[in-house]
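For this view, one protein chain was removed and the others were kept in their places.
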Amino acid sequence: MGLKNPYLPDIVTITKVIQETPNIKSFQVVFDDPEKMKSFTFQPGQVGQLSVFGVGESTFVINSPPTRKEYLQFSVMKVGEVTSAIHELHEGDKMGLRAPLGNWFPYENMKGKNILFIGGGIGLAPLRTLILFMLDNRKDYGKITILYGARTPVDLCYKEDLKEWESREDLELILTVDNEYPGWTKKVGLVPNVLLEMAPKPDNTVAITCGPPIMIKYTLIALDKLGFKDEDVITTLERRMKCGIGLCGRCNIGSKYVCKDGPVFSLAQLKSLPQEE
Amino acid sequence: MNWDHYMEKRRKPLSEKGLREKISQILKEVDVVISWKMGFDPIHATPHFIRDEKEIEESVFNVFCVHNLTTYLPFMKEKVGIVVKGCDSRTLVQFIQEGLITRENLKIIGIPCSGVVDVKKIMEEIGESPVLQAEILDNSSLKIRTLDGEKFFQIDSVLAQKCKTCRYPTPLIYDHLIGEPIKSQIGWDKAYEDVTEFDKKTLEEKLSFWKKEFEKCIRCYACRNACPLCVCQDRCIAESRDPHFVSQKLELPEKFMFHFIHAIHLAGRCVECGECERACPMGIPVKMMKKKINYEMKQLFDYETGINVDDKPPMYTFKVEEEKIKEHEL
Partner (left out) sequence: MGRNGFLRKDRLEAYLNNLSKKGGLYVPKEEKGAIVFRKYSGVSELSLKKPATTPAKSIIYLQSETFFRFMFEKEGNGLDKVNVRIQENMDQEIRIIFGARPCDAKGFSVIDRVFIDTDTQDVYYKKRRENSYIATKSCDSPSSGCFCISVGGGPFDEEGSDAQFTEINGGYLIEAITEKGNIFLESELLEPGETYLEEKRKRKEEVERLVKEYCERVGKIEPLSPKLRLFSDEDFWKKHLSKCLSCGVCTYLCPTCYCFNITDEKTFYEGERIRSWDSCMFFHFTLEASGHNPRPDKFKRFRNRVGHKFMFYPERYSGQIACCGCGRCVRFCPVSVDIREIVLELMKSEEGGRE
């Protein structure tokens, strides 16, 4: 057969479509090739390139944890050409998938520590993978706190998961929305502000954050104020990607490619790269 | 062709000192002055953005100042001073017609120009060896020294194609004029002789000609990006997925599609500054297509681009009954 062609996608079939919010859908897929489905492994945080043949490819984090392998889940927000085309698909439709790509959360180094997840909007997608992975290996980790916010309650993702997490004893879930909303009785406020309010202690804690660029920016400032060290703050980045394997030269920040050396980076790593923006 | 008596005044020496003094004067009223300075070798000038008195010393004006500096204006928010030749000034007039620049924020230094050289032609004659020195002798010839020795050129023999049929050597719009105005003897018919000659070919000959030229095209979009009037560069149809008219294949249909659409988008807007053809690394005569469309613009709408600030480009307006379009005739 020769060397594997990294540009050829595997064919996957959609087994379930979940409407998370008005513009976000989650797609559960299985490989058409049962051997591939059995042998497929990945790490939490890795991504895949989903193709709609004839339209194009786009990068999404593998949303389901490697400990639950009946299907792979991807959450897609409708913003452009490819994501709009994906939103038109139903159960039984075919897509292409190139996975796993990129690096993953350094969960080995987090064992025994407290974990603080800070997510905004669809930013909960990569975090969900790690949260479920950690919950499936609960005893390896200390206190788990999840701070998650969205613009309105309607925009909160994974409502089923949120309900389950709220009822669990072994983690703390804090939900917030940006502004007051009829029927919403929980916290109100932007995620970085609520974080400052919570004032979690940085000792033996790793903070993992993902969300819209502006939320990440202010969250990082807040974490710094609270005394979190750069090596203990982890984030996942987004860039326009095409090849996904570090060849097309597009998604670089300095000498690092977000598709290959990322998308997971620690704040310490990011600070060592050229500050372009 | 005998180009001998086409200019009323032949190649008057320009006072570069006069130019620098004028730049110094207007620098007090604007944030930046765009002029030329010498570039990476003695036969290349390069655009020079002057923000400080010290930088004025380097500015020049000679036959190597081929660039149309007005291309930077639509994207600049500052108060700008600019140096223009005759052909460049037409771009300014067209910008004003289309509302792409604010006249009040602009200070224009006009230079009546006797023509610039086709640098590519010189480089082809010289061969591989780099140019070490270039001198303009009594305003009519060039002495160029390379590693292989010296070569002399009559400026008229290496003049840019567009300059041979120039009808507007003196800028049409300016705040200050450096030098004596120059009048052209070329009439409209003479200027468009290349179009009418080409039109005499059969359809097969024309297609064969363009097929051969576009074989060379590498879709680098230099022609598009060098064009001062092409302001939708960042969202060009050649690369757009929505609407999706052109694929990314490097084949003739795609190339024809891009070039023809580009030319049509410039209908009634192209001022024939020639930057597209100059920027093309493959030597494709892309200006000819736009010239042909300008020829048609004149026949249909009696309109010439970049002449009067009060004109309205015909593709921006419509009349219920067009004089020369017999749309109701079967």
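A and B label the chains in the order they appear, each numbered from 1.
The rule we apply is simple: contacts are C-beta pairs under 8 Å (C-beta built on N, C-alpha and C of every residue); 3 or more make two chains touch, one makes a residue touch a chain.
From a predicted model like this one, the values you see are computed outputs, not experimental measurements.
Q: Touching the left-out chain: which of B:Leu137, B:Cys220, B:Leu252 or B:Ile325?
A: Selected residue, touching the omitted chain: B:Cys220.
Q: In the whole complex, not just what's shown, which of B:Glu16, B:Asp148, B:Asp302 or B:Glu322 touches the removed chain?
A: In the full complex, the listed residue that touches the missing chain is B:Asp148.
Q: Where does chain B touch the missing chain, residue by residue?
A: Residues 39-41, 44-49, 67, 71-72, 120, 123, 127-131, 147-148, 213, 215-216, 218-222, 224-226, 233-235, 239, 241, 247-251, 275, 278-279, 281-284 of chain B touch the chain absent from view.
Q: Need a quick check: the contact residues on chain A for the chain that isn't drawn.
A: 2-9, 11, 51, 53-58, 79-83, 92-94, 96, 213, 238-240, 242-243, 245-255, 273-277
Definition applied: only the chains that are shown with their structure count from here on.
Q: Between chain A and chain B, what's the gap in Å when you average each chain's C-alpha atoms?
A: 51
Q: Give the list of chain B residues in touch with chain A in this complex.
A: Counting only chain B, the residues touching chain A are 241-242.
Q: Tell me, which parts of chain A touch chain B in their complex?
A: That would be residues 56, 81 of chain A.
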